[in-house]
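Here the complex is missing one protein chain, while the rest keep their positions.
Here is subunit A:
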Amino acid sequence: MFGMRVRVALAEKGIEYERREDNLANKSQFLLEMNPIHKKVPVLIHNKKPICESLIIVQYIEEVWKDKSPLLPSDPYQRAQARFWGDFIDKKVYESGTKIWTTKGEELEKAKKDFIESLKLLEGELGDEPYFGGEEFGYLDVALITFYSWFHAYETIGDFSIEQHCPKLMEWVKRCMERESVSKSLGDPHKICDFVLMLRKKYGIDQ
């Protein structure tokens, strides 16, 4: 879901770029040179200089192409709030989401509970606004929407419905998916679900 964030941000700004896929089970020499510290994607290379870590890349894109479709508000307090919640998503939502598909039994149930709690907090933060950015789609929307492509996998494995617990959040999802920048950048939820179920089987998590 992290690479998708960069694609959404670039699409929002109407920036053209070259896309290179990498196989994380067999990382290319190029990737290892561009991100020797974490050896992960996404990596944005601009004028031959690499930038790593998805939310850092999104902020970079925002600052370089600042005149096109701003993703962050100009008020420092609102910017701080957006960064705070972005950090929350990276830590809490990602952690509990990952635990859902990598565990079973009691651990899985706890992960589900934590995941739903985190989404509820975010739903509260959204309030009655159309987007986390207020009237406009912004940084925090970018940070969270890409997790939607993993919702189907989490729901299948955890046997629960996110819509049941967070109906307002799902309305927000539908709204975001109407944006071409989002719908064209997100991964196929069914492919992701199949992939994750295959991994669970492979590592014997399901037994």
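By definition in this document, a contact is a pair of C-beta atoms (placed from the backbone, for glycine too) under 8 Å apart; a residue touches a chain by one contact, two chains touch by 3 or more; residues count from 1.
As a convention for this text, contacts and distances are computed from a predicted model.
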For the chain that is missing from this picture, which UniProt protein name fits: "allene-oxide cyclase", "Probable glutathione S-transferase", "Fructose-bisphosphate aldolase" or "Ribosomal protein L14"? "Probable glutathione S-transferase"
Given A:R19, A:K49, A:K174 or A:K202, the residue that touches the chain left out of view is A:K49
Decide which residue listed in A:K27, A:K40 or A:R83 touches the omitted chain of the complex. A:R83
By the contact criterion defined above, which parts of subunit A meet the unshown chain? Give residue numbers in ascending order. 37, 46, 49, 51-53, 56-57, 59-60, 63-64, 76-77, 79-81, 83-84, 87-88, 121
